[in-house]
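Mind looking over this structure? Questions follow.
Only a single protein chain was left out; the remaining protein chains are all shown in position.
Up next, chain A:
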Amino acid sequence: MEALRARGLTKAFRVKRKDQGLGGSLRSWLRPEWEEKIAVANIDLDVGRGETVAFLGPNGAGKSTTIKMLTGILHPSSGEATVVGFTPWRERAKLAYRIGTVFGQKSQLWYHLPPLDTFELIGRIYEMKRDDYAKRREDLIERFELGPYLRTPVRKLSLGERMRCEIAASLLHRPELLFLDEPTIGLDVVVKQRIRELIRERNRSEETTVFLTSHDAGDVEELCSRVLVIHHGGLLLDEPVERIKRDVLSRKTITITLAAEVSPEELPCVQGTENVAVAGRQVRLEVDLRRAGVEEVLSGFIGRFGIEDLTVEDPPMEEIIKHIYGER
């Protein structure tokens, strides 16, 4: 069963062309010049029910525009799409009952009120029966551990607390398909992890299809089974995450802050480590996980040097995408 299908989806915007500076502005005001910008070019998508798909691409690649067309917010310039059986831009309201959306940069929570009030409004917007709404709300409050924040105005919540409330709010009406646009943007590692767990749990327990855009490789690695990469508006890659993991996410960057300064010659030589850089007490190196484990690398340091701090990072999404572009 398909949750989402798009064929030849295209969106073009008319953009004013303007030269730099006041002169450019004046010329543009007197004789405006327009050009057509293709934000999304002829893309085909297929997402099965219950799948978790990452939709990646650099800034301006057309990710958000695609999501907006698939949720009925924008009308496409051409192409067709069905999302849980509806054409988004023609049957927007019917579709909205069946999908959930979380836009990391656009909050649906009322800024001056506690999340509980927004939940109440969302219950009404989706016409949930009162007893069902109360039961569902309690379930999400428990799962998302929202109890302590429910009566605090949203403006006083931390970004992580707010995002947990946002996702819970978008799940209240039990959407079949959840669109997440940068859900972990600006969050710390611990909160990101918790949010990923919660989304994964919803996917497993309710078979919610997840369509996610993110700049965080961790989101993709931990949540998704498939990766779609878009570039210059066109679909560049459609691969299982396993392959991306094997080929691209096989590298981690380790940063170690030692108790005392060390010279590069004193560092342990572990196979699989590359691009080692030493700056004062800080050592930064890349590990190829196909050749050495993180534990193996760290064991070379533990016991020989005092370690004050340690971070293990995925390669930045831009690097992953660059790698993919390089392959194509």
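Keep in mind that, in the parts below, contacts are C-beta pairs under 8 Å (C-beta built on N, C-alpha and C of every residue); 3 or more make two chains touch, one makes a residue touch a chain; residues count from 1.
Just so we're on the same page, contacts and distances are computed from a predicted model.
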{"item": "Name of the absent chain as recorded in UniProt (options \"ABC-2 family transporter protein\", \"[Citrate [pro-3S]-lyase] ligase\", \"Phosphocarrier protein HPr\" or \"Dihydroxyacetone kinase-like protein\")", "value": "\"ABC-2 family transporter protein\""}
{"item": "Identified contact with the non-displayed chain, of A:R5, A:R49, A:R92 or A:R281", "value": "A:R92"}
{"item": "Residue of A:E2, A:D46, A:D117 or A:E222 in touch with the missing chain, whole complex considered", "value": "A:D117"}
{"item": "Of A:P153, A:G218 or A:G234, the residue in touch with the unshown chain", "value": "A:P153"}
{"item": "Where the missing chain touches chain A, by residue", "value": "13, 64-65, 68, 71-75, 92-94, 96-98, 101, 103, 105-113, 117-118, 120-121, 124-129, 132, 153-154, 173-174"}
